[in-house]
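First the structure, in the form of structure tokens, and then the observations on it.
Every protein chain but one is kept in place in this view of the complex.
Here is chain A:
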Amino acid sequence: MTTEPVDELKPHPETSSLTGTPILEVEDLKMYFPVKSSGFLRRTIGHVQAVDGVSFQVRSGSSLGLVGESGCGKSTTGRLITRLYEPTAGRIEFDGRDIANLSERELHPLRRDIQMIFQDPYTSLNPRHTVGAIVGAPLAIHKVVPKDKILARVQELLEIVGLNPEHYNRYPHEFSGGQRQRIGIARALTLQPKLLVADEPVSALDVSIQAQVVNLLQDLQREFNIAFLFVAHDLAIVRHFCPEIAVMYLGKIVEIGDRETLYARPNHPYTQALLSAVPDVKQAKVGGRRERIRLEGDLPSPINPPSGCRFRTRCPIAQDICARVEPPLLQVGPTHKVACHFPGEVGKHPEKPITPRLLGVDDSGMPDLAAGPATDLPTGPGYSDTWFDLEHNTMGRA
């Protein structure tokens, strides 16, 4: 990824206040896809643990960025939120209502409020429908506008996303990738949603027009007060767009926090490795450069993930405890959580694991009666006003 679009991006307010009421609250969300044997009986021989217990909040009118390598479950999470999939377990509370297990019929009215922008503008628009039919479809399906008013509304929407409203009778193949993505955005906007799941909305686009589309999304967010779940692997764009960011690895959130903390002081070795691979505009201007941390090995299979910490097979600082006990997603700052036994800034990871006392194990991860019973750690979404103080190794508050 080049840094070009970043320079063209409009400035964003550098506030990191993660206040505001959550419109979406996800707790312990799981999606296991069955793996079938080939052959006649097609028995289930295992499960792809695509998403395995993620919790987060998206605040009204704000946006949460979801980053991670390919295959870590970002799209699956997005598709669970929009209920294209029914989760294996977990809670999806939208606007105060758990929608995780609603039937298609019960979901129907809610479909207006949660929409999605797809990654590939070439397969997300029906090639046999005109732009007018595509953007007007939501209106026809939900019968919110009388038939003779649909065209006027469609043209209005095309104008909002920066397309020529007179082009409503053209077909998708007559537009460029960027314009197609705008059509997809117009379709998502048609029903005035409260939450938009944007699954890598610009990664299929030419670098030179990515910034335009991101800026458009930002304008729309401000104008219509839409909350975003913004999935991307381009960290520069997520940083620009989202005040809060969650880093996923193999179906789990390994670190989540406000933008400033996460980029300036990442505590998880995986986040550090991800960030070191991105050229940092600000540091580049100063003349400094991050030390690049290389990730060894391939992503393990989500069918058979490593025991304990899932990142341990590639982690440069892994120890015995990492294979034995899974690190909890522990709050370590006012708006910062990390799932690691040795959290700390680059080069400042503690020598001893910080978690044994909380988990009731010894430093190598063996059960330890002397350590006492495991502490009840808060595991829900959102942040509490008490957290684990890394400097003093105690639960406390600032």
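Heads up, the rule we're going with is that a contact is a pair of C-beta atoms (placed from the backbone, for glycine too) under 8 Å apart; a residue touches a chain by one contact, two chains touch by 3 or more; residues count from 1.
In this section, contacts and distances are computed from a predicted model.
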- Message: Out of "succinate dehydrogenase", "Glycolate oxidase subunit GlcE", "Cell division topological specificity factor" or "Peptide/nickel transport system permease protein", which one is the UniProt protein name for the chain not included here?
- Response: "Peptide/nickel transport system permease protein"
- Query: With respect to the chain omitted from the figure, which of A:Val67, A:Ile92 or A:Leu163 is a touching residue?
  - Reply: A:Leu163
- Looking at the whole complex, which of A:Pro127, A:Pro146, A:Gly297 or A:Gly347 touches the chain that is not displayed? A:Pro127
- Message: Can you tell me which of A:Ile45, A:Leu107 or A:Met366 touches the chain that was removed from the display?
- Response: A:Leu107
- Item | Of A:Glu156, A:Glu174, A:Glu223 or A:Glu345, the one touching the omitted chain in the full complex | A:Glu174
- Task: Quickly run down the residues of chain A that touch the omitted chain.
- Result: 79, 82, 84, 104, 107-108, 111, 115-116, 118-120, 123-129, 137-138, 141-142, 162-167, 169-171, 173-176, 178-179, 182, 184, 187, 191, 209, 212
